[in-house]
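Left out: one protein chain. Kept in place: all the others.
Showing chain A:
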Amino acid sequence: MNRHSRYLFSFVKTSKSVIRTSHFTYYPDPPTPAQNKQKMNMFQAINNAMDIALGEDATALLFGEDVGFGGVFRCSINLRDKYGKDRVFNTPLCEQGIAGFAIGVANAGATAIAEIQFADYIFPAFDQIINEAAKFRYRSGGIFDCGSLTIRAPCGAVGHGALYHSQSPEAYFAHTPGLKVVVPRGPIKAKGLLLACVRDPNPCLVFEPKVLYRAAVEEVPADAYVSEIGKADVLRKGKDITLIGWGTQVHVLLEVAELAKKDLKVDCEVIDLVSILPWDKDAICKSVKKTGRVIVSHEAPLTQGFGSEISASIQEHCFLYLEAPVKRVTGWDTPFPHVFEPFYLPNKYRCLSAIKEVINY
């Protein structure tokens, strides 16, 4: 190091080290009545679900980019050793190939669990998923299908993922008849949903909020179980306003509900939609008819986000019950930014302001 660079580095040393703070506080699911439970974070719960899926179905295959050594998020760790490299394997780096290959595997009657490394990189496979997987059964009059196909992809904000490691693309897929799309909020849900998707006779997409892989820890039932696709969960009962979200955003809303109770004396009902397609309209409408007020919140951009579909349906089915317009608190209509992430996310402060606005309407 010469004198000049030492001089430059002296400035660097004086700057404060950056402490990354999460934009949410994790709210674990209430304990399940299961006897046999194990403490797991979300990647471990997903690993456990795939272990069960591979164990109970000899045709089941698990593949994608870097899946063999355990996956870049550790979801498939140890599975290649346990089930062999003809069942748990790396593919070439090509998302359209992964999706197409998976459709063929499923089409031949075997079970395919395909991983797309980040949901941001699912778009090269868009054609295979939208034009092929979703329409296989329909276009053949039911003589062929690829129902034993499940695609998993890490999604959502992670603090520093910027444009291509942060996206929440669920709305693109929600517009496609023939698919099922789910987003878990934590380990218990992730295991149940993944097993449900693997067993479901339709092609399913599981978007896993990657920020929860390690952050979320719960007592997960050790045995196999399924969480119903198409069913929303009411996580907190309330009478004044309904807050709807999914994935990480559910935890933001749970915290917001507590703040609203404490600061505003507003009693929030919090619903995790869980399943984007098909979605639980009945559960949502039942809640909105009770509270008369509603906020839908998601990380994805506002325009044509899935919040639009929910809002329009609420307007159509709950018109006479609404005391205020349906409010959407979402990501902005911009690409997902790097350094501006704290300003981009629909955080608790924006949600709380929205509650004030809707309550005071």
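The criterion applied here is as follows: a residue touches a chain if its C-beta (ideal position, glycine included) is under 8 Å from a C-beta of that chain, and two chains touch if they have at least 3 such contacts; residues count from 1.
Just so we're on the same page, contacts and distances are computed from a predicted model.
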Requested in this report: Quick one: find the hidden chain's UniProt protein name among "2-oxoisovalerate dehydrogenase subunit alpha", "NADH-ubiquinone oxidoreductase chain 4", "Autophagy protein 5" or "Light-independent protochlorophyllide reductase subunit N".
Outcome: "2-oxoisovalerate dehydrogenase subunit alpha"
Query raised in the report: Which residue among A:His23, A:Arg80, A:Arg137 or A:His298 touches the omitted chain?
Result: A:Arg137
Query - Hidden-chain contact residue, picked from the options A:Ala110, A:Leu259 or A:Ile359 - result: A:Ala110
Query raised in the report: Contacts of chain A with the missing chain: which residues?
Result: 59, 61, 86, 89, 91-92, 94, 96-97, 99-110, 112, 124, 127-128, 131-132, 135-145, 147, 177-178, 180, 201-202, 230, 278, 281
